[in-house]
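What follows is a set of notes on a single structure, which appears directly below.
Removed from the display is one protein chain of the complex; every other protein chain stays in position.
Right after this comes chain A.
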Amino acid sequence: MAENNVQSNSVQNPRITWEGCSVLLDINNGDRLVFSRLSAGATLKIGNKNCSLRPLIGCPFGSLFQIDNGEEGSYLSRVLLSTEDDNNKQENGDCQTQDESRDNREIIDNNKAQSLTGDDIDELRRQGAKGDEIVEALIANSATFEKKTVFSQEKYRLKKQKKYAPTVLLRRPFARSICEAYFKKYPDRIGFLRVDALSLLLSMANVSANSDVLVVDMVGGLLTGAVAERLGGTGHVCNTYLGGTPYGMDIVRIFNFDDEICKRIVRCPLSDLSLTQNGTSEQNSEQADPCKMELNEEISSAVSADEISPSQHEDSVLLPESTVSPGNRIGKAPKAGEQASQEVIKTWKENGFSSLIIAAPDLDPWILVKDILPLLSYSAPFAIYHQYLQPLATCMHSLQVGKLAIGLQISEPWLREYQVCSHTYNGKGASIKKSSLYANERIRWLHPERNKNMQQLTAAPSF
């Protein structure tokens, strides 16, 4: 126990996992994404098996694991990729593809192609066969495998591999991967904020080291975390809220932030920030309406706006500060999301915030922004995200009419992933050699995938 504490306080190599670190597990190449905290007792359920995550501790991020069957049940074991392996596979692929004349005319979907039964497979397992060996056995016993094209052979292999030899890829939780995982799993919890829109918000709001960024984050803490990641332990990100209860920011805990970064994440009710300006306020007036710049976003797809408590999915929410007893904290790691100190609030009032980002799916951006803009320094950029276009249009119009900002723009990023068919089929296993690419006219190179819904938000350049 004591040892753990020492460990967690010492300087970590951020590219190697440690006990207590937060990780993103990518199961079967994107099929499932799971956030976990590594500890000796943590387990991961894959299929019907529970595997301990202990073998993952101390491994470099990017490591790949496979499930093996041992005497004590299934366990995760590291797969060491070697470039040589791949080369061999390429060789194998070579001979298969010299003349690709196969197609699916011979394939009949009657469930008779596979001669191995479930019992046979169980027997193989009892004999200690590894997942890969079972996959090979299935292939060897498939009556139709040889009739398939290399592409469908590869597809078959991948499908069996997922079932009999699932892989777990260890990934570093970054704003990018966290956003992607949430967008895929629980998009409603992050207001359908896609990674390209999030990245635009950070750029348009000029989030950079040493800046003081004000955020209205009703997307579970994703925005706050993404800003803190860019600040790298400098400046501040102030997560402000209306009323007396701060918005949940559980997602912040998924990032592996060190103490320095956590200290820079603070909360403050909007009412405390907007009390009448002190001292410098005479400068605020006239002085040729200094303008702020702006940027917006929108999404057009329809999604129900049911509110889901951002706190329900991780263990516990950060408690409001009232429960924090100061005596307890001595020697303890600072927690992200402390109440902003009076001193720092004072400097914000004197200097203004460097920029503002709003991602509040349930609030009217105009109502918010008209109160918040005066808190920004002159010429400070701001960015507002909304999943729908109309609230942003109304907001932008009001800002224009009120001459409150210049360089206003609403934009929507649009992201499309391409499947690039190259000589090798994407994935492990067989590959096809160069020559086939040019020979095979059926290759579809561009294949929009993944973005089922075209919505998007986004942010726009400001000014």
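Assume a contact is a pair of C-beta atoms (placed from the backbone, for glycine too) under 8 Å apart; a residue touches a chain by one contact, two chains touch by 3 or more; residues count from 1.
The working rule: contacts and distances are computed from a predicted model.
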item: Among "tRNA (adenine(58)-N(1))-methyltransferase", "Os02g0620100 protein", "WD40-repeat-containing domain protein" or "Probable cytosolic iron-sulfur protein assembly protein 1", UniProt-listed name of the chain not shown; value: "tRNA (adenine(58)-N(1))-methyltransferase"
item: Per the touch definition above, residue among A:Val195, A:Ile265, A:Ala336 or A:Ile372 touching the missing chain; value: A:Val195
item: From A:Gly62, A:Gly128 or A:Gly402, residue that would touch the chain that is not displayed; value: A:Gly62
item: Residue touching the undisplayed chain, where the options are A:Ala40, A:Ile107, A:Ala143 or A:Leu415; value: A:Leu415
item: In chain A, positions touching the absent partner; value: 15, 60-64, 80-83, 86-87, 172, 174-176, 195-196, 198-200, 202-204, 206, 208-211, 229-235, 280, 283-284, 287-293, 298, 350-352, 354, 377-381, 389-390, 392-394, 396-397, 400, 406-424, 426, 431, 434, 437, 445-446, 458, 460-463
